[in-house]
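Removed from the display is one protein chain of the complex; every other protein chain stays in position.
Then we have subunit A:
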């Protein structure tokens, strides 16, 4: 499946060097270095406001950087065009928009990076079916996303990222607000992807059920890297099995969008 390209396989799939970024006038990243090598699973950890989501969003170009260099598959981000190789799961509590849409419709939009002019051929529809099967949502394919639970929304968002059959997965808090059953499905999905050779950059609030998969953890604090190495051992309450972490910031994370003003 993976295209052969004249790029050095030793190149990291993601490389940030001295990246700085501001939101408004507030510095959020103060020069971070972050590398994800081929086949590696890297977790980006840190407290709320430490800049972990911003770091990921600079990689996909959603947040402009004010300094430093970003490379994806060895290509400077500005010149990178091969987005079909990247699967992105944004931080969301819902996959729904303002109009009803079926699970298949939402997941199909993830295939647009491979479908020329937006025409979905047989191979594209099969890829969408495979992506739905990966997250165990085949039986809900024709249902409206509005009818899904929080964990199922997250499964749909991940299937959408998998629809382009990416080599690199970037996920922003994929476990936020997800029930245990869905967490296990998501961990299994990720395990399959890693076994198939995918590289993964994950933003996580805590390691949770994904811990055995993670090769390396990068911890941010106040926009600086304070740890880059093996995942830190869970301590205190976080170490307890079945520890139920509530994410108060994700419950209503969707900004209130009213009419024109959004």
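We adopt the following convention: a residue touches a chain if its C-beta (ideal position, glycine included) is under 8 Å from a C-beta of that chain, and two chains touch if they have at least 3 such contacts; residues count from 1.
Here is the rule we use: contacts and distances are computed from a predicted model.
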Missing subunit (named according to UniProt) among the choices "YjjI family glycine radical enzyme", "Metal ABC transporter permease", "Ascorbate-specific PTS system EIIA component" or "Monovalent cation/H(+) antiporter subunit G": "Metal ABC transporter permease"
Of A:123, A:181 or A:195, the one touching the omitted chain in the full complex: A:181
Given A:20, A:75 or A:102, the one touching the chain that is not displayed: A:102
Those residues of subunit A which, in the complete complex, touch the missing chain: 24, 57, 60-62, 81-84, 86, 88, 90, 92, 95, 97-102, 105-106, 108-110, 112-113, 115, 118, 120, 139, 142-144, 147, 149-152, 160, 164, 170, 179-181, 241-242, 244, 257-262
